[in-house]
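Here the complex is missing a single protein chain, while all its other protein chains stay put.
Naming follows writing order (A and B), and every chain is counted from residue 1.
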Amino acid sequence: MTASANSGDEVVVYDLDPDCTLEDVSEGNYYHATVNGVVDYGVFVDLSDSVSGLAHESNYEGSYAVDDDLVVKLTEIRENGDLSFEPADLDDYETVEVDHDYDISDAGELSGAVGETVHLEGEIVQIKQTGGPTIFHVSDETGVVPCAAFEEAGVRAYPEVEIDDVVRVTGQVDERDNSLQVEVDSLDVLSDGDADDVRERLQAAFEERAEPHETEPLVEWPALTQMFPDLEAVARQLRRTVLESRPIRVRHHADGDGMCASIPVQYALEQFIAETHQDPQAKRHLFKRLPSKAPFYEMEDVTRDLNFALEDQARHGQKLPLLLMLDNGSTAEDVPAYKNLAHYDIPIVVVDHHHPDPEAVEPYVDAHVNPYLYDEDYRITTGMMCVELARMIWPPITEELRHVPAVAGLCDRSKADAMTDYVELAESEGYEETFLRDVGEALDYEAHWLKYDAGRNLINDVLNVGNGDGDERHRELVSFLSETAESEVEDQLDAAMPHVEHERLESDAHLYRIDVENHAHRFTYPAPGKTTGEIHDRKVQETGEPVITIGYGPDFAVLRSDGVRLDIPEMVTELNEEIVGGGVSGGGHLVVGSIKFVPGMREEVLDALVEKMADAEIDEELQSTTVGHEQDD
Amino acid sequence: MTASANSGDEVVVYDLDPDCTLEDVSEGNYYHATVNGVVDYGVFVDLSDSVSGLAHESNYEGSYAVDDDLVVKLTEIRENGDLSFEPADLDDYETVEVDHDYDISDAGELSGAVGETVHLEGEIVQIKQTGGPTIFHVSDETGVVPCAAFEEAGVRAYPEVEIDDVVRVTGQVDERDNSLQVEVDSLDVLSDGDADDVRERLQAAFEERAEPHETEPLVEWPALTQMFPDLEAVARQLRRTVLESRPIRVRHHADGDGMCASIPVQYALEQFIAETHQDPQAKRHLFKRLPSKAPFYEMEDVTRDLNFALEDQARHGQKLPLLLMLDNGSTAEDVPAYKNLAHYDIPIVVVDHHHPDPEAVEPYVDAHVNPYLYDEDYRITTGMMCVELARMIWPPITEELRHVPAVAGLCDRSKADAMTDYVELAESEGYEETFLRDVGEALDYEAHWLKYDAGRNLINDVLNVGNGDGDERHRELVSFLSETAESEVEDQLDAAMPHVEHERLESDAHLYRIDVENHAHRFTYPAPGKTTGEIHDRKVQETGEPVITIGYGPDFAVLRSDGVRLDIPEMVTELNEEIVGGGVSGGGHLVVGSIKFVPGMREEVLDALVEKMADAEIDEELQSTTVGHEQDD
Partner (left out) sequence: MTASANSGDEVVVYDLDPDCTLEDVSEGNYYHATVNGVVDYGVFVDLSDSVSGLAHESNYEGSYAVDDDLVVKLTEIRENGDLSFEPADLDDYETVEVDHDYDISDAGELSGAVGETVHLEGEIVQIKQTGGPTIFHVSDETGVVPCAAFEEAGVRAYPEVEIDDVVRVTGQVDERDNSLQVEVDSLDVLSDGDADDVRERLQAAFEERAEPHETEPLVEWPALTQMFPDLEAVARQLRRTVLESRPIRVRHHADGDGMCASIPVQYALEQFIAETHQDPQAKRHLFKRLPSKAPFYEMEDVTRDLNFALEDQARHGQKLPLLLMLDNGSTAEDVPAYKNLAHYDIPIVVVDHHHPDPEAVEPYVDAHVNPYLYDEDYRITTGMMCVELARMIWPPITEELRHVPAVAGLCDRSKADAMTDYVELAESEGYEETFLRDVGEALDYEAHWLKYDAGRNLINDVLNVGNGDGDERHRELVSFLSETAESEVEDQLDAAMPHVEHERLESDAHLYRIDVENHAHRFTYPAPGKTTGEIHDRKVQETGEPVITIGYGPDFAVLRSDGVRLDIPEMVTELNEEIVGGGVSGGGHLVVGSIKFVPGMREEVLDALVEKMADAEIDEELQSTTVGHEQDD
């Protein structure tokens, strides 16, 4: 029995809530009552929906009519449950309200209560109609439990109940198909006030459970640690999303850094989901990771993602997901896709290190973490950020992640000062630098062949994260894959190198051009973008001087430069204006990028492009990276 | 006890069916019996398989031998169930046959009979072998219920029972995994006569339940209402197909009209399935909708569909589906696919408004509805017909469909007189005409990116049908999608327009040619067909004169004309004959179509084509439509 404190020494008269039961009353106490029947020998009074009894006429004088309110004293509770009252005429008393004491159980702790009737309070997080009952998934501070309510076979029970409603459920705990379920006796949406209380309690509990762990950075690096508060906010939002049973869908760049970013986050979230959800399938329902072949979120991808999300909602009553963009998502090219999602309840979180366009992106995203927003740059790779993010979500995996930032940095040729520390950290775990490069090469190679598939277990083996005691397999596999990848790169370059055209620009920079459509194999590894990169790297090494390389196909060109300042977005804008009917578009930044055009205007576009490059300023500090927007199919 | 009426006042002797039980006999009545045992103290007689008893020798004279037939009077039914008879020697009597009164239950009404033994009569509509029992789905007038028969784990029970057999099932109703199931005690295939009776009864009931609703047309339009009887026949067949638990697979044109046709039909059938099948998964098992990228039913698509259908049959014991072709399916190009299906039990129903070839198509289809068969034409769009069809199947959705015919008509540029009424009807529901166009544009855009996916929920939001209270989301989404689509069309035309070549034909018509492979972006929106159409529309508007537009790629050309009579099928036939090694094929009709050829002969083919066009007759009445057979990417 929960009752507000009695502050004075006046007599207390209890006012029972309608759902109070016998358990809430005691002999000798005073209660507010209402007459609900008048008979010869007395009046019947109600104290609540289920508590009522007789005041015998011998116990009072005068007369009562139905619906009269009065105060009664509970004189006797008989063995058979009958109650006897006598009306009381009190001059001065204090009224105390009594709620029925529900003895609310914890949704996450029902295994000991099989066969018992319990009461739960929580939020509805999923509603699924079966051929029999309707299954309401009720979430409280401690977990989520399915509650089966039967109206009629296949008919929606409690049609007024919706996702996010706060409810009180009474039912019997049952073990069914190897998991616990509550057979619903009653399910009530709480009134606004009560709901607010519960919601507040849940919120508070969720906030507490969502709170990320405090972690020490893997290496001392102020450039990165200044971003910790933002990463913690993301960690909090992701943990919170899991607690709310909202699915998380990750879209990431299908390259080495993208994998180094997304695999640790996946691993951390899977652990957290396993801890917080009883259903072992939950980690598949609540988490999905997909690589994006394009360097941005394409309309085709967002259409597919949205379609699947709506299908899951319709079929399984799931919430719409949160979208987590990793190593992608910071640019204006992502905005059309974000706009498409804006019409649905799908929060967007971005962790990226590509040159961002915050003005374009931020109206559509809930969180945006990018080193450029801190006056840093791509050298802080997404993998480096996400290893820390993963540790904030689930610290015990730290052990398995120590080598990952080094792989991420090597993949993206990060020139960060911290790279030395990261490589040393990895070496202390037994990873030689050359082997770390091999891991990167192997990730690239597998990403190529997996295409649109996440390849979870395969990639975990390659990266040696979350793959059990697969160390030896990891080593062998990386060696095999990186050797195969290298040998396929050799084959590609054997075909392409003799056809690389060279000219010396006025600026004295070397310009190399290669027709990757006609002088390289298509639909194989390496794809045009990487082929161009490999040629470029060799030429940089060969000459030791400023180099620009253009790898072009029928309707695209991949650009790479070292020691020359190409402002690619500026070039694209100019080309688009100057070349009528060229259909020029593209992206990138200073040293790397790609452009698209219509095939019939290739010559004009390339000529104009080379002319612009001839004017480009020499800046020997600028070194190429792979962090651009390359066409790589 | 059911017994034929006794018309005279002779004594009645009952002749029991072998399956009669104690319930079918009464003390004092006369019965035909057979001696099955002779003992000292009398003879044992059988009245049916389970009704037998003793005639004590004190009650008769003479003697009986085993297998003697006689008439007996039932003198006593004792408490323990033993029966006493005495032989009767009647001169004159009437024999009345008695069937066991099974008190047949309704398959659709078993929820009140959990724990009881029931008898069912119905048709087997699915047989599925599990690791334990065999599950027979039995369908009667009222519904379908799974009946589990256990022979031995994983072994087929009642191997003689096949799909479509009429059976009598006795078993206990059980609630299992949240749905009802009958645990089979006995399952008998009815003998031909009995089966015919039941089948007849089921047929009659099915016919009644399959009967479409009578509806008033949305607008007064004799051209369409004359087609109502044919549409009603289709509605009847579809409802009937659902009742028979045969899946329906829809293949539809992946454009605006195709969506306006298929979405309402899907919505209507889903409601009807939900009403008639307890299993909430039924609407997914029994209905599948897929867009066809080609303007006809390709061999690749039919191969895939057939493969899936056979797989569902093998794995889930499902019936083969009915194929419903919407906004596709009327032409000779569909015939090879139909021929492929002809070897399987897969009925085909076509509702289309493309120029039909009834002679080619009709030998293979069960129903063919097309306005050309009524001397009408493409102006009655498939969407207009299918909204009426959907209402015949399930009238309560009318409210949500009022704007759909207008969208369908605008998508296909229908010049029907009724368009004004349709647009007004839509406006009365709050849809402005410009917005209806935007819906069409948005449908096209989503169809493009969804590719081979139906995108059920997404498209329902775009069309605002069956998407709950998603009105606001619908409006926002359509605005966003149509704006994006328009802007992408602009980009495409910016690239293409400067390369459109113009010449004036002898007929004085304008001829525009555009190389959509070299002067437009590929693999993006809009695809070549739509790109050509947009160029054509602008030129028509620009010139106000007869215009032909050819958009060509390496091995195809898309044709559009206004004010010129191109007989495209005729042209294709001629080109194929004239150009040796050209590999010319194609389709379409007067003002729109496409042709294919081998890349090496493109120049010859296009030159010859233009020559033919120069001779084409001017007919300013003829206006282009999008209802053709375009190659669209």
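The criterion applied here is as follows: contacts are C-beta pairs under 8 Å (C-beta built on N, C-alpha and C of every residue); 3 or more make two chains touch, one makes a residue touch a chain.
Because the structure is a prediction, the values reported are computed rather than measured.
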- Query: Who touches the missing chain here, B:Ser111, B:Gln203 or B:Asn340?
  - Reply: B:Asn340
- Query: Just one of B:Thr117, B:Thr130, B:Thr420 or B:Ser487 touches the chain that is missing; which is it?
  - Reply: B:Thr130
- Message: Please identify which residue in B:Arg315, B:Lys415 or B:His502 touches the non-displayed chain.
- Response: B:Arg315
- What residue numbers in subunit B mark contact with the hidden partner chain? 129-133, 148, 152-154, 177, 299-300, 303-304, 306-307, 310-311, 313-315, 336, 339-340, 342-344, 555, 580-583, 585, 596, 598-601
- Which subunit A residues touch the hidden chain? 111, 175, 177-180, 274, 278-281, 284, 446, 449-451, 453, 455-458, 461, 473, 476-477, 480-481, 484, 491-492, 494-499, 515, 517-522, 525
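In this text, only the chains that are shown with their structure count from here on.
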- What is the distance in Å between the mean C-alpha positions of subunit A and subunit B? 40
